[in-house]
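Please read through the structure below; I'll follow up with questions.
Missing here: one protein chain of the complex. Every other protein chain is in place.
The first chain written gets the first letter, and so on, giving A, B and C; residue counts start at 1 in each chain.
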Amino acid sequence: MSIAIEFIDLHFRYPGGVEAVRGVSLTVSAGERVAIVGENGAGKTTLVRHLNGILRPTSGTVLVGGASTRDRSIAQLAAQVGYVFQNPDEQLFASTIGADVEFGPRNLGCTPSEAAARAASALATVQLQDQAGLHPHHLSPSERKRVALAGVLAMQTPVVVLDEPTTGQDARGVEIVAGVVDSIAAQGRTVVAITHDMDFCAEHFDRVVVMADGLVQADGDTRAVFDQVGTLERAAVEPPQLLRLAAHLGWHARPLTPAEFVDASTREPRDPGTRVD
Amino acid sequence: MTQAQFVGTGSPVHRLNPVTKLVALLSILVIVFALPQWWVSAIVVVGVLLPAAVIARCGGPLIAVGGRILLPIVVVLVLVQGLTFPGGRTMVWQWGVLSVTSEGLLFALNVGARIVCLVLASVLLVLTTHPGDLMSALTEAGMSPKFSYIISSTLQLIPAFRSRADAILLAQQARGLAVPRNPLRRIGVMMPLLGPLVLGMFTDVEERGTAMEARGFGSTARRTALEAIPDSTAQRVARWVMPLVAVAAVVVPLVWEVL
Amino acid sequence: MSDQAPLDTRRSRTRLLVAAGAVIVVATYAYLVVAQPAGMADSGTTRAGLIAMAGYVIGAVLIAAGSIHQLPTTTIAMIPVAIAVNIVVGQLVAVLGLPVYLDSIGTVLVSVLAGPAAGVVTGILANVIWGLTLNPIPLPFAVVQVVIAVLAGTAARIGVFRRVYLPPVAGLVTGVAAAVVSAPISAFVFGGATGGGTGAIVGAFQAMGQSLLASTTLQGLLSDPLDKLITFTVVGILLAALPSRFLQRFPFAREHRVVTTAPLAPPPSPSE
Partner (left out) sequence: MIQLADVSYAYPDSGRFVLEHVDLRIEPGTITGVVGASGAGKTTLAKILSGFIPHVDGGQLSGSVVIGGRDLSGLPLAACVSQVGLVIQNPFNQISGARYTVRGELAFGMENLGTPRDEMANRVAEVAGLLRITDLLDRSPYELSGGQQQLVAIASMLVLRTPVLVMDEPTSQLDPAGTRMVFGVLSRLRGTGTTIVVFEHKPELLHAHADRLHVLAGRRIAASGSPGEILSDPRTDQWGVSATRYTRAARLAREQGLVPAEAPLPVSFEQAAAFFGWSARTRPPSPEDAR
């Protein structure tokens, strides 16, 4: 079961007076993998916090599965939009990992056995299945972040929002998170991720939204968006390493992954010294 | 930012050494409680506290903060003691079973005046003294620097912990937490809310302890201070005179009664 | 009170300070309750308020000054976090709409894990922070925190937190003690009017013929025991959910086996 999400001329002003989102209209259809990038303070988190009702629009509307979020509580929206927060220590509470991951499904009304089954499969997805009996605080910080991810995956929501999933993760942790993003999308569910890791973004997201000053500056296919050097510079966003290198070598191709880069290197013209800075 | 209510107007009262102001506060409390008649408190409020507030240019905040604290207390005091004061005998007003006694009202007046004086004096100190200066001055006067660390860092941690509590609530609601209607099952909801707060506390404690040791907090060297606290001989003299006046306020009535 | 004195005289000095403080508090309470100053009945022009205030505040200051020197840096670093938790727990509890404040969970946790001395300093300074930030009224009640911390630490030492049904009992006892100890301040300093709701209850008891002190004591007995019962119960649940990694870092908790943790794993031998 997958649903679309839509922002219609969304404005949001914090009580302190700062207008963090200044008119955003955006549609994400079911099954899409969208990365939202931009400097801190660009309005990324403020935007996605409207999806599960944490924030309510100052003006404009947010549709999840066609219905407005205005008249539904966070707990109700939680059945459709799973939200993985940046800091796992602000949600892990149970004395074992398994019990914590079952918290979401139990709240959605799953029977204890079904919740346990969902938790087991979610922990397997993040490769923590054999630590289910451990206390969360006996794990390393990056493993705890994966427990929090499993806690939302177990709710099997049609939309999953990830806030900085790779921050504080080591190499293996990033690979596991990447695998999760791919598997969620493969099931036809929608993934919306906020990230600063441009290489992770290039390799695992088919659409990128660049935000700055509370507005969408660019939105489209990953390859196309990362080619708009001017827009990226204004939004203080560094393009992925391989794209920067390809441009520097004067290639026409815009490779997103190492494999694409090597493939492109065989086809690019071999004229010496054509270096475009 | 700290949670303290400090209002930095830079007035002469602000520039006083915090210990002087603290000694003044304590002396006023002793005097007001040693001479428990209501007019003593009234004189202190009108003669000392209000002028000081005007000089310190924070009369407005004093009335606002003081008022918010005092209003419910004074109203309740007058009602409760007026109507039900145990020693009440001479009826002043009666309506059905309710009767207000003059002794009750006098008791409420005496106690109320003292509470007003106590609250206004403390709030004035808090409004005119930055907690950092108060702590540095007390440490210089011999208080253990561990107190100064605890109070200052707590004041600055509270805003961060408030936002952490909000974040925990949001995170659990985002996982479908809804507060059950019947109170008994609400206790079950306690763990998902308090658990992260307390568990997070231990991680902080481990890191903060390490950071404090790394900064020589456990050292037994004679501590120094980067900022000097303003002081003057006049204030040093005042810090001896005021307590003497307070002691006199306690001793004189006792001697008077004996004679 | 600088830290230069050699260790042994410092240790004896801290015990002296704490003992002196305790004696003053007990003497104050005894005088006010037992001696029941005669002039109380007329117009509140007695010195009971001064005695209550001076005795309790001086006592609390001495106990705090004595206790602080017994605490190592890691425990000192814990206190600000515990006080912040104390103050912020109310924010989360408000969501549950329970008729309690639960504003001493941090104090009890510190007493149970790091010992009564640490709990005493946490409780007293939590009161001072309250006075500096919101409202000076709780300041004279600082000594009530001493009672809560000492009882919590003692309960932990005798193993109350090893059984899930014992903490509520210890909480009840502590709540009663807190109500009794705070009554003189509430009566003689504030005339029973420390807040809107509490004042009304005191009035009701006085209307039934109780003295001011008896009324404030009874009012305290209506609210404090329930609040402390839930506080101790919650602390018991939280302790059971703590990983052994956190627990074994507190010598007091380890020494008195405050929470039954599995016997310590034997140290490994390095592989060749």
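Rule of thumb we're sticking to: a residue touches a chain if its C-beta (ideal position, glycine included) is under 8 Å from a C-beta of that chain, and two chains touch if they have at least 3 such contacts.
Everything quoted here is computed from the prediction, not taken from an experiment.
*Asks:* Quick check: which displayed chains does the absent chain contact?
*Replies:* Listed by label, the shown chains it touches are A, B, C.
*Asks:* Considering the complete complex, identify which of B:Q5, B:Q37 or B:Q156 is in touch with the unshown chain.
*Replies:* Considering the complete complex, B:Q156 is the one touching the chain left out.
*Asks:* With respect to the chain omitted from the figure, which of B:V97, B:L184, B:A221 or B:V258 is a touching residue?
*Replies:* Spelled out, the listed residue whose C-beta touches the missing chain is B:A221.
*Asks:* What is the set of chain A residues that contact the non-displayed chain in the whole complex?
*Replies:* 39-40, 139-143, 167-174, 196, 199, 236, 238, 240-242, 244-245, 248-249, 258-259, 261-262, 265-266, 268-275
*Asks:* For chain B, enumerate the residues touching the unshown chain of the complex.
*Replies:* Within chain B, the residues that touch the unshown chain are 1-2, 130-132, 145, 148-149, 152-157, 159-160, 204, 207-219, 221-228.
*Asks:* By the contact definition given up top, give the residues of chain C that touch the hidden chain.
*Replies:* The list for chain C reads 74, 80, 244-245, 248-249, 261, 264-268, 270-271.
Following the convention adopted for this analysis, only the chains that are shown with their structure count from here on.
*Asks:* On a CA-centroid basis, which chain has its centre farthest from chain B's?
*Replies:* It is A whose centre lies farthest from that of chain B.
*Asks:* Go ahead and note the Å separation of the Cα centroids belonging to chain B and chain C.
*Replies:* Computed value for the inter-centroid distance: 18 Å.
*Asks:* Specify, in ascending order, the residues of chain B that touch 2 or more different other chains.
*Replies:* Expected reply: 164, 168, 191, 193-195, 199, 202.
*Asks:* Which residues does chain A have that touch at least 2 chains other than itself?
*Replies:* Only 93-94, 136-137 qualify.
*Asks:* Under the definition above, what is the set of chain C residues touching chain A in their complex?
*Replies:* That would be residues 240-241, 243, 245-246 of chain C.
*Asks:* Provide the residue numbers of chain A that touch chain B in the complex, in ascending order.
*Replies:* 52, 54, 73-75, 78-79, 82-83, 85, 87, 89-94, 103-104, 107-108, 136-137, 151-152, 155
*Asks:* What residues of chain A sit close enough to touch chain C in their complex?
*Replies:* Listed in rising order, the residues are 93-95, 135-138.
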